[in-house]
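Below: one structure, written as C-alpha cells.
One chain of protein is taken out of this complex; the other chains stay put.
As written, the chains take the letters A and B, and residue 1 is the first residue of each chain.
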Amino acid sequence: MFPTPIAKRSRTAQIGYQAFLPVALIVWLLPLIAVALFSIKPDADFTNGNYWGWPSSFEGFTNYGRVFFESNMPRYLLNSLLITIPTMVGAVALSAMAGFALGIYKFRGNLLLFFIFIAGNFVPFQILMVPVRDLTISLGMYDTIIGLVLFHVAFQTGFCTLFMRNFIRALPYSLVEAARVEGVAEWRIFLYVILPLMKPALAALAVLIFTFIWNDYFWAVVLTQGPGAQPVTAGITEFNSQFRAAYHLMSAGSIVAALPPVVMFFLMQKHFIAGLTLGAVK
Amino acid sequence: MATAPIVPDRHPPATRGWYKRNEIALTPWLFLAPAMLFFAVYVIVPIGQSFWISFHEWDGLGEKTWVGMANYDRLLGIGEQNIDRKFEVSFWNNLRWLILYLLAIPLGLFIALFLNQTVTGIRLYKSLFFFPFVISQVVVGLVFSWFYLPREGLLNAILGLVGAGPINVLGDPDMATYGIIAAGLWPQTAYCMILYLTGLNSVDPEQVEAARLDGAKGWRMLCYVILPQLKPATFIAFVVTIIGALRSFDLISVMTNGGPFGSTRVLSFYMFEESLSEFGFRMGYGAAIAVVLFFIMLFFIAYFLWSMYRDERGAR
Partner (left out) sequence: MRSIIKTSFAAAVAAAIASTASAELTGELKIISDMSNPAPRAVMEGMVADFQAMNPDLDIELTIVDREAWKTQIRNALGANPPDVVNWYAANRMRPYVDAGLFADISDLWAEEQFAALESTKGAMTLDDKQWGVPYTYYQWGVYYRKDIFEELGLSEPTTWEEELANCQAILDSGRKCYTIGTKFLWTAGGWFDYINSRTNGYDFHMQLARGEVEWTDERVRQTFANWRQLIDMGAFIDDHQTYSWQEALPFMLNGEAASYLMGNFAVAAMREGGLTDDQLDFYQFPKINPDVDYAEDAPTDTFHIASGAENMDNAKAFLRFVTSADNQSKINAGDALGQLPVNSEASISDDKFLQEGFEMLSSNASGGIMQFFDRDFDAEMASVGMEGLQEFMVFPDNLDDILMRLEETRARIYQ
C-alpha cells in the first residue's frame, strides 16, 4: 500500500493524522458550509450585517418552507425528475443495445462507428446548439420536456455506448459461442445471456446519467423557458430573481436544487464510483 | 456490410428464411439502428449544419445570406480589419482554463494520497471529499459567488481576520477568470481524487514491497513505482479535465455572465452570447466561433482516439 499505512507510523503521527482529517474536510467544504449556514439564518441577520456570526435564531424551517410553498421550486424539481428519469432509461437502453452490437460482433466499420460515438461525445456541444434548437422548434417540441429528453438521450448515447461496449468486451465471449451452438436466437442471447451479466454496468450508468442530466444547465437554457418544462438548474435563476438579495432564501433554494443527486450518490455510492472509474484501472 | 459469421453455420439452410440466414450479419445493425438514428439526427447532422451556418449571415429569424468566409475573416482579423477583441479575450481565457484546470490532476492525486489510509471513518471522509462533484455547476457557481462577495462573502471575512483584503474577486477583470477557475477546480479535483483512489487501490502491493526493500520511499517511490501504475487513471483524469475545461459555460454564466466588461468570456460563452442571448442575433458569427472551438477540441479528440486505438490494437 502506498503511502505507508499510518498504522505503521508513530503514535503521534497517528493522532496527528486523525486530528487533521476533520480540519481538512472543513476547509475543503467551507464554501458549502457557508451556504448551509446562510440557509438557516433569519432575514434580520443580513440587514444587521451579521453574516458570519452565530444565527440569532434558527429559521431553517421558515426558509425551506418558503422555498417549497412560495415559489415554483416544487414544479422545477418535478420537471427535473420528468426529464432525468426517461433520459436515464432511454440512454441506457439504446447504449446497451449499441454496446452489445459493437462489443460482440465483428463487422467492417465496427471500430469506426465506435470512434464516431466517442468523438461525438467529446464534441463541444455548443456547436450543436443552434441546429438542435431549430430542429426542436420545427418538431414543435420547443419548451417541452420531451424535446429535452430526446436530445439528452441522443447525446448521452455516445458516452454510454463507450462504457457499455467496453464492459461487454470484458465478458467471456465463450458464453455467446455456447449459446449459438445451442441455436439460441441472437436477440435472445442479448436478453438472456448478456443483459443479466450487465447489471452492474446498467446500475452504474443509470446513476451517472441521473447526475449528469440533473445537473445540466446549458441545454435547459437553450431548449426550454419558464416553469412549464424547465428543470431546477435553470429554474434556480428565476427563483433567485424572485428572492433577489435575500441570501438566506437563495441559499436554501440552492441546497434543495443540489440535494437529489447528492442523495443518489450516497445511496448508490458503490455503483457511482464504479461507473466513474471504469477504465481507471487495468 | 456483409461479413463472415464468426461461428460456422452448421444448420440446414432449407427451412430458414432470409433473416435467419443472415442473422449474425444483420443483428448488430438492428441493435445499432436506434442509437445511430438518434446520434445522427442530434449530433452528427447538427455539426455539419453549424459549419454551413457559419458561412452565412443569419439573424435566426429571416433568410440566410451567404457571406463565404466573412465571419471567419472578422473573427480572426484577416484582411483590413483587426482581430475581434472579444474573440481574443475568449481564446486566451480558454487557454487559462485549459492550463489551470489541469491542476485538478496533481491536486486530486495529492488528496487521494492523503486519504488512502485505513483509519476508522475514512470511507465517510472519502465520500465527503468527493461529493462536491455531484453538485450541479450552477449551484457550485452560486456558492462560490457568494463566497467571493465583496462585503458579505466568507473569503473577505477570513482575509479580514489576517488583516488583508477586502478584494472583489469577481469584480476585478484581472482576477475574475481565476476566481471562476478556482470554483471549477473544486468539483474537478474531487473527480480526479476518486479516480486516483480507485487506482491506488489496485496498485500491486508486491511491487511496492519489493521497491521498499530496495530502499525506495517517499518521492522516488511515487515517481518510479506508483505513478507508472496509475497511468490509466491519469489518462482518464486528463481526458475529462480537458473536456471540462473547454466546455466551461455554466460557471461563467452564473458567476459573472461574462463580465466585468467581458473579461471572463470563453469561446463557448461568447458563442452563446452572439447567437441566442438578449442582444444576440448573429447565428452565423456564433456558428463560426463554435467551429473554431470544435477545431481546438478536435486536436484533443484526435489524440484521445489515437491512444484508444493503440490500446485496441494492443488488446487483440
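Operating definition for what follows: a contact is a pair of C-beta atoms (placed from the backbone, for glycine too) under 8 Å apart; a residue touches a chain by one contact, two chains touch by 3 or more.
The structure displayed is predicted, hence computed values, not measured ones.
Trainee: Tell me the shown chains the invisible chain touches, ordered by label.
Mentor: A, B
Trainee: Which residue from B:75, B:109 or B:170 sits in contact with the chain not drawn here?
Mentor: The one listed residue touching the chain not shown is B:170.
Trainee: Could you tell which one of B:34, B:165 or B:259 touches the chain left off the display?
Mentor: B:259
Trainee: For chain A, which residues touch the unseen chain?
Mentor: Counting only chain A, the missing chain is touched by 47, 133, 137-138, 140, 142-143, 225-227, 238, 241, 244-245.
Trainee: Could you please point out the chain B residues that touch the chain left off the display?
Mentor: Missing-chain contacts on chain B: residues 59-62, 74, 82, 85, 149-151, 168, 170-171, 256-257, 259-262, 273, 276-282.
The working rule: only the chains that are shown with their structure count from here on.
Trainee: Calculate how many whole Å lie between the centre of chain A and the centre of chain B, each centre taken as the average of the chain's C-alpha atoms.
Mentor: 15
Trainee: What part of chain B is in contact with chain A in the complex they form?
Mentor: 1, 3, 6-7, 11, 23-25, 27-29, 31-32, 34-36, 38-39, 41-47, 49-50, 53, 60, 113-114, 116-119, 121-122, 125, 127-132, 134-139, 142-144, 146-147, 152, 154, 157, 186, 191, 194-195, 198-203, 205, 208, 217, 221-222, 225-226, 232-233, 236, 243, 246-247, 249-250, 253-254, 267-268, 271-272, 275-276, 283, 286-287, 290-291, 293-294, 297, 300-301, 304-305, 308-309, 312
Trainee: Residue numbers of chain A touching chain B in their complex, please.
Mentor: 1-7, 14, 17-18, 21, 24-25, 28-32, 34-35, 38, 46, 51-52, 94-95, 97-98, 100-102, 104-111, 113, 115-120, 122-133, 135, 150-151, 153-155, 157-158, 161, 177, 180-181, 183, 185-187, 190, 211, 214-215, 217-218, 221-222, 233-234, 236-237, 240, 247, 250-251, 254-255, 257-258, 261-262, 264-266, 269, 272-273, 276-277, 279-282
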